[in-house]
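A single protein chain has been omitted; all remaining protein chains appear in their positions.
Order of writing sets the labels: A, B and C. Residues in every chain begin at 1.
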């Protein structure tokens, strides 16, 4: 089971949380590789993946424009159809629009023909409605949220295994 | 392979298009049943389904409130987690917000833990970005769109078969 | 300057925050009345208002269905066109979709012909991207957020005064 996480990170936070998700994925035996949108992409690896998670900071209550550019133009031809797709976001504030950032990416993943998945409320706590979010300007939320990110990674990998390793 | 379509229909159009999707699903051998949100639900059948498509008219550029009520409260306990989920909408005008109606439902399906799927652009024409749309006040679009709705039904059923009948 | 806040509240939290916003509005001399969607509405007062803020809990990462029902059907005829419109939401978790709840209402307010306004980042801190959010399961966020809600109320009222009392 191969999985990938594709992210854009300026401060290192989105990258760090991508790594936390990857740890959760590895717990259930998945191979995971992380790719920044600003680094070279191993297209053969990505093609062989059964699931891809995208990570973005929240900018003006939507995703980083580099994520749009990457998905729409720069890497428009990468084969994502049929794979499991998910998304997470970092933001400063609860009212910062992180959920809109996630949905803006999930909408593009649907157009790619992915199976869009968050786990939602189906696995009990923590509920992860559209995707995990970490807020760095709300108390200790950024650090506290890491456990949820790891659980998201594990759930996502388990779903990919259930769907594609039968 | 059991599938279901759950819809709200006032004028009969959303129901008619649900039937067109069902025809497409049956072409590939699926069993399909349709349920209006205003009629009794066969919960045992729905539980046994591998995929569920939701259909709504577009009201004020979002889905009918009965769909929200049904998903959030009236049928909050129905087991949708892990199933393939999709959505279609009817609307009058191109600028009427049918896509927002579809996304408002897909967002709730994610919270249910469904695998949200439209096929997108992955199968070539017709591209069905977030879900099929029929407009009854734009030339002959409502009638012309029926072919797309049948194709959506077929693609949706084929994906469910691929995922769950391996 | 007359303003109104229309809310749905089950636990009393959304109502309490509506009152906090109202306090902020009154600071700059506005008359404010609050209406639960479950109580009688003074339509004459609402018609005379220059701005209306809507408040909702977050249910399944969108607004309470009673808000949809109220705006789309029950009170479809109330005159909101041309008034300033805003929205706030309560939620449990950062990843709970409060921003999607707010946008689902703002989208309907646009269809009503309102001038949709949050203040955004234009007034400096606190940035309130699409509308204020209070999380009751993230540390002390619910209590801490009250100051932001009062500021939102004040900014909203100041904008209404600027627009309509010239």
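Please note the rule applied: a residue touches a chain if its C-beta (ideal position, glycine included) is under 8 Å from a C-beta of that chain, and two chains touch if they have at least 3 such contacts.
Quick caveat, the model's predicted, so the values are computed rather than measured.
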*asked:* Let's see if you follow the contact definition: name the visible chains touching the chain that is missing.
replied: A, B, C
*Which of B:82, B:131 or B:153 sits in contact with the chain that's absent?*
B:131
_Contact with the hidden chain (one of A:4, A:22, A:49 or A:71)_ = A:71
*Which of these touches the unseen chain: B:5, B:145 or B:163?*
B:145
*asked:* By the contact criterion defined above, which parts of subunit A meet the unshown chain? Give residue numbers in ascending order.
replied: 59-65, 68-69, 71-73, 97, 100, 104, 107-108, 110-112
*Would you write out the residues of subunit B that touch the absent chain, in ascending order?*
60-61, 92-100, 103, 121, 126-135, 138-141, 145, 148
*Name every residue on subunit C in touch with the hidden partner chain.*
81-82, 84, 103, 106-107, 110-123, 127, 129-130, 159, 162-163, 166
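In the analysis below, only the chains that are shown with their structure count from here on.
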*Longest centre-to-centre distance from subunit A, chain (CA-based)*: C
*Compare the two sides of the subunit B and subunit C interface and say whether they are made mostly of the same residue numbers, over half shared, or of different ones.*
same
*Between subunit B and subunit C, tell me the centre distance in angstrom, where each centre is the average of that chain's C-alpha atoms.*
32
*When the centre of a chain is set as the mean of its C-alpha atoms, what distance in Å lies between subunit A and subunit B?*
26
*For subunit B, which residues are shared contacts with two or more other chains?*
107, 110-112
